[in-house]
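Take a look at the structure below.
All protein chains but one are shown at their positions in the complex.
Presenting chain A:
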Amino acid sequence: MRRIVITGMGGICALGHNTSDIWQAMTEGRSGIGPVHHIDAKYLRNNAIAAEISDFDPLAYIDEARVPFLDPLSQYALVAAGEAIRQSGLDFRGERTTRTAIVVGVGSAGEETREGLYRQLYAEQASRFHPLGIVRIMSNAPASHISMVHGITGPTFVVSSACASSNHAFAQAAMMIRAGLVDAAITGGTEACITLGVLRAWEAMRVLAPDTCRPFSANRRGMVLGEGSGMFVLETLESAQARGATILAELAGVGMSADAGDIAAPSDVGAAAAMRMALQDAGMQPDDVDYINAHGTGTVANDCTETRAIHQVFGEHARRLAVTSTKPMHGHALGAAGALEMIAVLGALRDGVVPPTLNYLGPDPACDLDYVPHEARAMKVRAALSNSFAFGGLNAVVALRQAP
């Protein structure tokens, strides 16, 4: 079987506009959560907080002629893909253009554009509708723009599975490389979901925290939304070695499952099945793993369910794992969650530093693992899992190991 390695990463989120800033913030345990700039808290019941991108000028990254076509969702994807491709050193000429795939995870697309246009339509009774609405809103736009900017002509599409979208995207990209359809892929996820309508919709489900995100902690009160994008260059180990590329890590395995249960409540059985499949696919034993970047949303239900699932899969080794949620730093970026968390996992594998779980107030008896509270920990990470468990009961887990 072809081995797959990661040779480039790019990202943008509340912690920074590139992966070195993001990773530095993660190791320092900084949080990007704060008051939402453009939404008055009076329109929300709880509190208008999120992990929002600030001081972002798309023109610093994207050609002026392209910007009018882009919802922030696609802007973020282009920033992250540009950084990842530059870092990888790949260029897309000759056969490489057709032998590269683009697979992007998106939770829900075009939110800012849609809300803005619908406000004009319904509230302001506007008589004209902006002609670029469709091309900004369509879910496949981020993947299309990456292909256009970089001249990549291989299989290009978006996958959507709510909060598991990025990890499902990694899986699709990896399987195309393994199958020999392509030799490289640009893959990750993107989300731009911090709008009044989206915040109100999540708030109505009573899953948003009014204070902050405290995964696995006593007195946790829910999740905090985030936004951004993470993109990665995958290629075969052979190709990376032949061109002398710097290898960040090996993408060793993927696992996916559906709970076939509740539309919102998580299931330990489904989560455990996805983790087991990822380990098996990667040819790993449970005790090969040192770190899990958890889904860890900070809701009461997710964190104890995920903890139970980790116990089921890892047995006694569960207590020796470092299990952290980086969501208190970059927020829950829904379709981009797994991609932003991949930055944390690659950093941990490369630098031997596990980013912490912030805002931990004390143990919850139902969450009894080592969550590395408050401060990053220097430790050897031979292999890691990255968990994403979506509403709708769709689970996707990626297994990674240190660069060969």
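The criterion applied here is as follows: a contact is a pair of C-beta atoms (placed from the backbone, for glycine too) under 8 Å apart; a residue touches a chain by one contact, two chains touch by 3 or more; residues count from 1.
As a working rule, contacts and distances are computed from a predicted model.
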Which of "Carrier domain-containing protein", "ATP synthase subunit b", "Fe-S-cluster-containing hydrogenase components 1" or "FAD binding domain-containing protein" is the UniProt protein name of the chain not shown? "Carrier domain-containing protein"
For the chain that's not shown, point to the residue among A:M148, A:A204 or A:A218 touching it. A:A204
Given A:D63, A:E238 or A:D262, the residue that touches the chain left out of view is A:D262
In the full complex, chain A touches the hidden chain through residues 45-46, 204-206, 210, 221, 262-265
